[in-house]
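Take a look at the structure set out below.
Just one protein chain is left out here, and the rest sit where they should.
Note that the chains take the letters A and B in the order they are written out, and that residue 1 is the start of every chain.
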Amino acid sequence: MSELLQFLFSGLTVGAVYALVALGFTIIYNASDVVNFAQGEFVMLGGMVTWFGHAAGLPLPLAALVAILATAALGVAINKLAIEPARGAPVVSLIIITIGASVFLQGAAQLVFDKQIHSFPAFSGDTPLRIGGATIQPQSLWVIGGALVVFAGLWLFFTRTLLGRAVLATSNNRLAAQLVGINTNFVMTLSFALSAGIGALAGVLATPITLTAYNVGIGFALKGFAGAMLGGMGNPKGALAGGFLIGLIEALTAGYLSSTYKEAAAFVVILLVLFFMPQGLFGRKSTERV
Amino acid sequence: MTLLSVEGLGIGFGGIKAVHDVSFKVAPGEIVSVIGPNGAGKTTLFNMISGVYQPGSGRVVLEGEDVTGMASFRLAQRGMSRTFQNLQIFQNMTVLENAISGFHLQERGPVLADLLHLPSSRRRARAAEAGARELLARVGLERAADREAGNLSYGSLKRLEIARALAMRPKVLLLDEPAAGCNAVETEEIDHLIAEVAASGTAILLVEHDMKMVMRISSHIVVLDHGEKIAEGAPAEVSRNPAVIAAYLGTEEGADADG
């Protein structure tokens, strides 16, 4: 029993990271129908920049803040320089562009930082808390709490603020949003900044547990995407639930089946979801207009 | 004898009923026109019949078989073809290749033969090409055969789309505004072409805004307004129907994009 609890704790911890990545996907997907394959790199940058800043002598909170702001700025730059010029391009071109951005950021991270694995101290120490015979790292609570706070914040933003509603309106109908005076370019900029910032935050929170390196992004992207798809593409609630579910599935696979192939769990989930319920858990059917 | 029968078809988008409980029948060789003000649900109706949208209620019956919501390629195999209001041309191909694509069901074969350029594959391709050239001549596009389809004028593309749809010798042909954007001469040509195709026994279902054309060639007219059928009958009957006149006059000004 305590063994199961232990697996659940670790599943919720990584699941929270995946949920944050999935939320990042969802924000950009809703604003622009673009699936941003570079989403995982934001997580990587969050961790790497924080490590770099901390190693250079900045206090950890400041390093983390710098990392989140710098990554958000980078997200905006990707939108301005690579996505906006290709508006109206076929889906395949957009996939290649965002994958290109992802590979580019990996390459840049190798050069600017290095190819080593890095970490920095946990925020509230390393003394594990004992709950029901299992233990949990205080940092795990930071990660899980972070995911929930971000979700709540997004929910408030999208339902309670004018700006958030403008983003939602743009996602429903870009042209109509333009007609009623919403600056859709600004909405896109905001979405990328928000999404990149959330990704970086995930990296900051998770690095003391999962460690970071220049090439960790693509794995986060894949699992975040699996979470978003499992929950139903474009649905924030689904992204949150889907992300946590992928984390739990992965942890249980690692615990009961094979720790080597826990990575395969996300992939198998993707295939099963596509096969049996392409709309995901909370998704709705889409109808294409002709 | 009924070839295509539409029974109580309906669909809603986000709680709004776009089409509600529409029924009618089409017989071989008949030209049935669906008319109505902009936004009446004509194209939506077409999209349901041709399997692009999954209907929310009702049935589509083709030659006695329930084909409701069937994928469009299966409908094509059963003899239903269509054109689109806002053109669905293969822009990445030449005009000739677009027309040949219409012969897909006749020219397809084992892909291994295609990969190895076997005589059987060449024979299939040659037969389709000959047929396609004939059709292009029939719609007056034989000289444009080798041009990239994307470079054609709107009117020519409309005719190309009809040629592609005719290639499969459909039993039912759905034409969504075939004369839109065409000049008077082109409209008349299309007019003749439709009559000719119908005379050869194909059932035609037509959405068209050119009322003169509709009145001239239709054997039967179905009138939609706000997604519901408000009248049907022969052209002369329908044009005298007060409900139809009211529907048209009432929405003349508030006309928006068609759904």
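As a convention for this text, contacts are C-beta pairs under 8 Å (C-beta built on N, C-alpha and C of every residue); 3 or more make two chains touch, one makes a residue touch a chain.
Everything that follows uses one rule, which is that contacts and distances are computed from a predicted model.
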Point to revise | Per UniProt record, name of the chain withheld from view ["AAA family ATPase", "GMC family oxidoreductase", "Iron(III) transport system permease protein" or "Amino acid/amide ABC transporter membrane protein 2, HAAT family"] | key: "Amino acid/amide ABC transporter membrane protein 2, HAAT family"
Check your understanding: Which shown chains does the chain we cannot see touch?
Key -> A, B
Exercise for review: Taking the full complex into account, find the residue in A:L129, A:L163 or A:L274 that is in contact with the omitted chain.
Suggested key: A:L274
**Study point:** Touch with the omitted chain, as defined above, among B:Q77, B:N151 or B:N183
**Key:** B:Q77
**Study point:** Omitted-chain contact residue, chosen from A:S2, A:Q110, A:T127 or A:N183
**Key:** A:Q110
Point to revise | Interface with the undisplayed chain - residues on chain A | key: 35, 37, 82, 85-86, 89-97, 99-108, 110-111, 218-219, 222, 225-226, 229, 260-261, 263-264, 266-267, 270-271, 274-275, 278, 288, 290
Exercise for review: Using the touch rule from the top, list residues of chain B that touch the missing partner.
Suggested key: 50-52, 71-73, 75-77, 81-82, 84, 88-93, 97, 100-102, 104-105, 107-109, 111, 114-117, 121, 124-125, 128, 164-165, 167-168
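The rule we apply is simple: only the chains that are shown with their structure count from here on.
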**Study point:** Whole-Å separation of chain centres (CA-atom averages), chain A against chain B
**Key:** 45
